[in-house]
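Note that one protein chain of the assembly has been removed; the remaining protein chains are unaltered in position.
Up next, chain A:
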């Protein structure tokens, strides 16, 4: 127990910083090797024995059960990047760790942490300004090639890299399909959550396809139902279509055998009447989030309608929205009887069941209200389809962000190197204490191209120096005619090239946010100079002598 008298451990000053930095570096080292097009995957096995194979920084870190509080901040950082941008989750962690490592070295040579913090803040602000004023390439919404290239860049590092031409097109088309106008702002919005990604293992990943409509992995409630309904009238229910049961607390006492049969019949009649209500209103596709028993199936089969049971609620809502239906929770009407209003029905051109691989899927096509998009992902095994889904999510986000922000930057370490040189120059013009921190910030940025080159088994020192020469040339020129500022790494051939022309692109927002988030996280951890870990409380308070 320390002098303060707390129940637990307490670390102060340099000890805390070193331990924080060590923990963060450990995290960064885990994901470091998966950065970039030549980055490799990680196989993660959890305590139940489930296996995940992935290249996605956020996913890797989510699976690690990190205990160190500072490391947790970094894990959260990648989660945040995933949520806000969807891509760049690995690079943000690597950058934050590098910033911290360098800050710690500075503190060891007696630079005050607050000086470093203000230096880092200044550097990040300058960097963002420089990106916006010098490094962006504006695009329009119809620039399909650029969108596809941006999507390809994000996929390059993933397992679907070789098939990126197929998936990039899928992603761009899907995002375009779900385009809506914002209600308030009037701006175009791309809600990628309404892109339904369905996984089915079997066949090869290049058989994946985009379906204009809603696809859901479900089976008809009974095999005797028809498999296809044209001009579907869809009823979305949140009601149990089972034989009717009295609620809890109601007991049925039967003293006359004749009554028994009547009560049973009554129970069946309640259900029968309900189904009749639906059919009379014209419904021929009935979805419920709850159960549907054989009795109900029988009536639906007779009427030639499709019944789907146990539809997950979120899917039910989305289908209802797209088809213009209303989710109905009860049949009751104001006259204490039961009725069903035909205006609650939605419409679709056709609804059918089809088997893909081992599973049955229900397709809703030509919905009345909204266009929806589904992507059916195929792959050799479940691990593969899972990873494809994650990669596809990244690419969808990239396309969405590119469309929203309307500009891209060159990838392959181009931005990092340009910023590094710019900040280095900037720091030399500054006569305050922050100079040294900004110089370190500039140096930390080069870690991204360095790791990219190392992961691709290329000579990183050679490549980095070539890249540096081009960028410094571009910044010393009055007019950068040849576009040296877009120079980045070609990691297949191990060369330096004009990455904008070669279609290695990233959305600007993603770069800017990554820079901001990484700096913020590094500062959060740098500001800590004291760590108190309290012991878990025991059942009985320990005696105080």
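The definition used in the following text is that a residue touches a chain if its C-beta (ideal position, glycine included) is under 8 Å from a C-beta of that chain, and two chains touch if they have at least 3 such contacts; residues count from 1.
Criterion: contacts and distances are computed from a predicted model.
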Chain not present in the shown complex, as UniProt names it (candidates "T-complex protein 1 subunit delta", "Mitochondrial import inner membrane translocase subunit", "Prolactin 2" or "Succinate dehydrogenase [ubiquinone] cytochrome b small subunit"): "T-complex protein 1 subunit delta"
Per the touch definition above, residue among A:69, A:162 or A:312 touching the missing chain: A:69
Among A:138, A:165, A:262 or A:493, the residue in touch with the chain that has been omitted: A:262
Which residue of A:114, A:180, A:231 or A:476 touches the chain not shown here: A:114
Chain A residues that touch the omitted chain in the full complex: 1-8, 10, 16, 69-70, 72-73, 76, 80, 84, 112-115, 121, 191, 238, 246, 248-255, 259, 262-263, 265-267, 326-330, 332, 334, 336-337, 433, 517, 520, 524, 527-537, 543-545
